[in-house]
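See below for the structure under consideration.
With one protein chain removed, the remaining protein chains of the complex are shown where they sit.
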Amino acid sequence: MTIWEKQYEVLGNVLSDRGVDVEAAKESLKQQVIELPSWGVGNSGTRYGVFREDGAARNIWDKIEDCAEIHRVVGVCPVMASHVLWDVTDDGRYTPVRDYAAERGLRIGTVHPNTFMGQEFRLGSVCSPDEATRTSTIEHFIDCVRITREMGSQVIGIWLADGTNYPGQDHLRTRKHRLFEGLKALYDAMDPDMTLAVEYKYFEPGFYTTDLMDWGMSFMMCSRLGERAKVLVDVGHHPPNANIEHIVSILLDEGRLGGFHLNDRKYGDDDLMAGTVNPLQLFAIYDQLVDAARDPATSAGAADVIYMLDQSHNVEPSIEGIIQSVMNTQTAFAKALLVERDKLTAAQQVGDVILANRTLMEAYELDVQPLLKQMRVEMGRHPDPIIAYREDGYARKISQERAGAGIGALGG
Amino acid sequence: MTIWEKQYEVLGNVLSDRGVDVEAAKESLKQQVIELPSWGVGNSGTRYGVFREDGAARNIWDKIEDCAEIHRVVGVCPVMASHVLWDVTDDGRYTPVRDYAAERGLRIGTVHPNTFMGQEFRLGSVCSPDEATRTSTIEHFIDCVRITREMGSQVIGIWLADGTNYPGQDHLRTRKHRLFEGLKALYDAMDPDMTLAVEYKYFEPGFYTTDLMDWGMSFMMCSRLGERAKVLVDVGHHPPNANIEHIVSILLDEGRLGGFHLNDRKYGDDDLMAGTVNPLQLFAIYDQLVDAARDPATSAGAADVIYMLDQSHNVEPSIEGIIQSVMNTQTAFAKALLVERDKLTAAQQVGDVILANRTLMEAYELDVQPLLKQMRVEMGRHPDPIIAYREDGYARKISQERAGAGIGALGG
Amino acid sequence: MTIWEKQYEVLGNVLSDRGVDVEAAKESLKQQVIELPSWGVGNSGTRYGVFREDGAARNIWDKIEDCAEIHRVVGVCPVMASHVLWDVTDDGRYTPVRDYAAERGLRIGTVHPNTFMGQEFRLGSVCSPDEATRTSTIEHFIDCVRITREMGSQVIGIWLADGTNYPGQDHLRTRKHRLFEGLKALYDAMDPDMTLAVEYKYFEPGFYTTDLMDWGMSFMMCSRLGERAKVLVDVGHHPPNANIEHIVSILLDEGRLGGFHLNDRKYGDDDLMAGTVNPLQLFAIYDQLVDAARDPATSAGAADVIYMLDQSHNVEPSIEGIIQSVMNTQTAFAKALLVERDKLTAAQQVGDVILANRTLMEAYELDVQPLLKQMRVEMGRHPDPIIAYREDGYARKISQERAGAGIGALGG
Partner (left out) sequence: MTIWEKQYEVLGNVLSDRGVDVEAAKESLKQQVIELPSWGVGNSGTRYGVFREDGAARNIWDKIEDCAEIHRVVGVCPVMASHVLWDVTDDGRYTPVRDYAAERGLRIGTVHPNTFMGQEFRLGSVCSPDEATRTSTIEHFIDCVRITREMGSQVIGIWLADGTNYPGQDHLRTRKHRLFEGLKALYDAMDPDMTLAVEYKYFEPGFYTTDLMDWGMSFMMCSRLGERAKVLVDVGHHPPNANIEHIVSILLDEGRLGGFHLNDRKYGDDDLMAGTVNPLQLFAIYDQLVDAARDPATSAGAADVIYMLDQSHNVEPSIEGIIQSVMNTQTAFAKALLVERDKLTAAQQVGDVILANRTLMEAYELDVQPLLKQMRVEMGRHPDPIIAYREDGYARKISQERAGAGIGALGG
């Protein structure tokens, strides 16, 4: 019996003592699907430059290989999200992408139109004062519906880089109207089984206004578009010190939480590995999700939430960074699954602030690594995916095969 | 001819050259009504202590006197907003308040229920887990409808101090439901000619969550309450670096901008004099208002917007601080009225960023003090209200009459 | 064997496997001294009001009783820090305070002059433009040296509420000179065995400038005052998203870290329980302290660092809140003591970002509660101080004895 197995055994005792069902928690962990960002395995950087890795994915086929490798070691990532302009194919056909992914054990998840890579987007895409740009953006949207269909996906994720840099630059109410028209054109073009996830961002690349700047704005747009429009929460897209779990709770209550771009940040949209700056926040977000999943009023919506990673690696190797993000996300989720909810509710109802906070924190303070290792072993994986990855030779292989690549675009 | 009269004459030339109607601008300035905060003329402070002034208003009657004095020197403030628990009368009757105000040339404006002064509010008011507190808060709301009616006002302004301090302290979705129920009880109790203005605040006194934390949350609540519920924007209640004029433009477009609590801030909810930290921001807010007033789609809503001051004086004399805030607000409004809107629109439409920004800034850079002086003289006032106030002996009078007061509550 | 004892046993296996000395860690935890804030056990609040507890300490003697009770349950807090104007004695003599504390098993720690409770401080204390205020502040400083001496303490902690609210309000370079003169007068008046800890704060109650606004300013002042002047870090006194552990590392390297005011915050100076908003940050701070303690170049300075709690309870019972803060602080410290430092250093030196971060996080993810329980039992305490406190009847006792108190001042 290894040490972590002993730890797992004792943890099981602790949890059964608390009346927490460890098997159910493990089952939830096994069933969580985390989408991998195709744009996360290529080169990325800051505006100061791109750090190139020898093994960086050169094209959509490499990205599928890399995501398949990640899934191989973590076991919970059979889906790859796509950013269409970074994932172009030579002939504009995407059924081969779907097939190639399927061969590697993957399906394509959320498909993201791209409305910022191009000189015509200097003043925005659907919100631009330039009518031709608005028109061509909408054409791109409609083409993305086709691409999504060909890729076998039912979810389109939209982030607009639209905004302004200076007071007076554009007419804000008019931009709001253009925004709705653009989103409506996309929504109306979608197949009936497709869902739209509308992302918001506090700032960047617009430095005065962002047309979709917060959850309130995305929520307003989604409410008017229809039932299949939901809000996408990118953890890094908020004002300093925002309470993201609170926003998540509201969207869950409204049945309008589409999904997440998971990462972490301290300052701006730093796109760091998930759970590295404030793991308590990631836990608190998952706590809302677990709680909503147990409430009949919100469980259906909670079950549909999509979990995507969205990170931009500058200093760590891309694939390792993504694997670590998956692991950190699982850590947060596991702890949230172990909260003693009846005890928590009872403390909340009588206003026992100390006990309520402690009850939540008693789950947070648990060491869930043994539980996660056990879950991975049960799924036929190595207990530590980073070690598995470092040992299996994949990094060396792609480093050799892809040498000389790295003229990749900047990460999103 | 005084120097400022010469300046005014030349300014007139500049503006007619630009095709800007200076008489119309002056007329708008004369017609703007700024509500004075009854709570602004008493003592106020920070959590570290209250700085007491000898002449601080001791009760609702003193507050009416002070507001009447302010209106006497500025001429645009015939309305006093009220915070009911700071403006209690001995017998609970408020018709005398209305009558006393009327004698002094004032009417009562927005009436604010108070849901934080009391030990029962430790965990919130309508969002508290304690049912008795929720019930008594709603009773207070309903009583405020009566008070509002007796005071001759049609507007209730609601700010809730509800929030939590710690993760897990309370169940967030449940609090959201309680919030709506509480607001609905108030809304349903209102007279058919009354309006509800729902304020939001990013943080404080809740330091983990605030139940009404941003415009999106207030907007959602208002949308469900009904047409007479609108959002109240307090300039100081936002995250760091929020773009407030953008929020204002959205609420104007939706017909849901109820009004303002005007003040300024650099860090938290600093409650400083309006326009002292970033006067360009105040101008940009007024720019949205002036623009919306000229657009048939939004003019009706823009005309109903209520302007209240809400500041908490710590280091300057209260009455002087309020007078200065009125003046700073007029400076911003005057500049917004002088923007060359056709030129601005033309530059925006062709994407001439430099020219668009410059056009806005050309109005901002104008010295409008001569225009404001002229307007005040035409209204029968002294061209400089601070000088008028310092010279008329009111400060000395109240300082003598009210000596020994100052056991006032903390400002809001 | 209880469950936590089993957990402790397995944890011991894990740690010895990692080459971490669990006994040494436990010893360090036992030896850490955390100063209790005398101002934390009275009533406190926000600017919106004070929530009163029936059992709130009414005077310095009650405060000593309460701190003694806290020390009784936690075992690591034999010291009470004092804020002189909140801890006044009837006759101005402080030797009785020292004696009374000693009887209760406490000594007096850091003594804080008070330069904000009083009308004369409207424009500042030592930085005020009013010479009389500056002079009387310095007199108060000098009296605080006497009080410190009488209380048997060797540390004076200075926080100045000095600042300005508006551009132009005062001359900033002149205020800087006054600041140094004021601090120098205090420093020069100190006994040769006394230390001065100079606190900084980003904002509040000054909302435009704060004279001692950041570590750089405190550091500059200390460097000029002399070797016995050091910087006091209040965790809540920073800009949004500040990296506090980085500041701590710099001050440790310079031998200028005087101590901490421990608490947590999300927005402003929220004064919440330590470790409740971002426990990873508290751990990272302790990581710097543990690392510096092991380095001969910094160990002497690290050994002298003072740990004080400074929190302002609004919604939880004061004594419970302080106990919980002590526990959270110990959690962070314990984890920092369990970091595999050689492994960490090796990973850092080869630039293995993932491994370095993981090594730190592997300590953070440990469940150290069993270790802390074991340590408390070895110290003759209950394994869970909150339970000990709730069971021992002290809360009920003071609630009865002190009923009717609660006219206390606002917390600092």
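Chains here go by letter, A, B and C, matching the order in which they are written, and residues are numbered from 1 within each.
By definition in this document, a contact is a pair of C-beta atoms (placed from the backbone, for glycine too) under 8 Å apart; a residue touches a chain by one contact, two chains touch by 3 or more.
Everything numeric in this text was worked out from a predicted model, so none of it was measured.
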- line: Out of B:V14, B:V33, B:A297 or B:M379, only one touches the absent chain, namely B:V14
- prompt: Thinking of the whole complex, not just what is shown, which of C:I3, C:V88, C:A189 or C:M220 touches the missing chain?
  reply: C:M220
- line: Contact with the hidden chain, among A:Q169, A:Q281, A:T331 or A:Q348, goes to A:Q169
Message: With the missing chain put back, one of A:S218, A:T276 or A:Q330 would touch it. Which one?
response: A:T276
- prompt: Of C:P96, C:P129 or C:P383, which one is in contact with the hidden chain?
  reply: C:P129
Task: State which residues belonging to subunit B touch the missing partner chain.
output: 3, 6-7, 10, 13-14, 17, 240-241, 243, 266-267, 273, 276-281, 315-317, 320-321, 324, 331, 353-354, 357-358, 364-369, 386
Task: For the chain that got dropped from the picture, name the residues of subunit A it touches.
output: 45-49, 51-52, 116-119, 122-123, 161, 164-167, 169, 202-205, 207-208, 240, 265-268, 270, 272-273, 276-277, 312, 314-316, 409-412
In subunit C, positions touching the absent partner: 122-123, 128-130, 165-173, 176-177, 203, 208-209, 213-217, 219-220, 239-243, 245-246, 249-250, 252-254, 280, 284, 287-288, 291-292, 295, 298, 344-345, 348-351, 353, 356-357, 359-361
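The rule we apply is simple: only the chains that are shown with their structure count from here on.
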Field: CA centroid of subunit A to CA centroid of subunit B, Å
entry: 40
Field: Multi-chain contact residues (two or more partners), subunit A
entry: 240-241, 243, 280, 353, 357, 361
